[in-house]
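The complex is shown incomplete by one protein chain, all other protein chains being positioned as in the whole.
Then we have subunit A:
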Amino acid sequence: MALSSQLKTDALMEQMKLHLATDAGKELTKKIGLVYQINIGPKKIGVDEETYVVDLKKGEVTKGAYQGKPDCTFSFKDDDFVSVAMGKMNPQIAFLRGAMKIKGSLSAAQKFTPDIFPKPSKM
């Protein structure tokens, strides 16, 4: 299997996909029930973006734009997304520093917290 993407985000999303199948993941869809679209630019927001959809209604992660209207769309740089998802950077601070762009419902954006992503374990 080839490495489909050099993005760090891709690794996290892959893990998220597995995570959503677990009990904890199902709890998450029950709790949040929103659809997030996340655009990741490898080096810069808006440049060569790859798009992921974290569907916490159905409990799945897909690549490519959402068919329909997501509750909220975020744009990140690859590193910044990883920082936010792993709790290194507070989403509010990311937003205020311009490291995270938000489009859509703000109440949905508020529920986008680091704890929805599983943490990678280290070898």
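Note that in this section contacts are C-beta pairs under 8 Å (C-beta built on N, C-alpha and C of every residue); 3 or more make two chains touch, one makes a residue touch a chain; residues count from 1.
Definition applied: contacts and distances are computed from a predicted model.
Note on the omitted subunit: UniProt lists it as "Peroxin-5", one of the names in "Peroxin-5", "26S proteasome complex subunit SEM1", "Large ribosomal subunit protein uL13m" or "Replication protein A 32 kDa subunit". Taking the complete complex into account, residues 1-3, 6, 8, 11-12, 14-15, 18-19, 21-24, 27, 79, 82-83, 86-90, 92-93, 95-96, 102, 106-107, 109-110, 113-115, 118-123 of subunit A touch the chain not shown.
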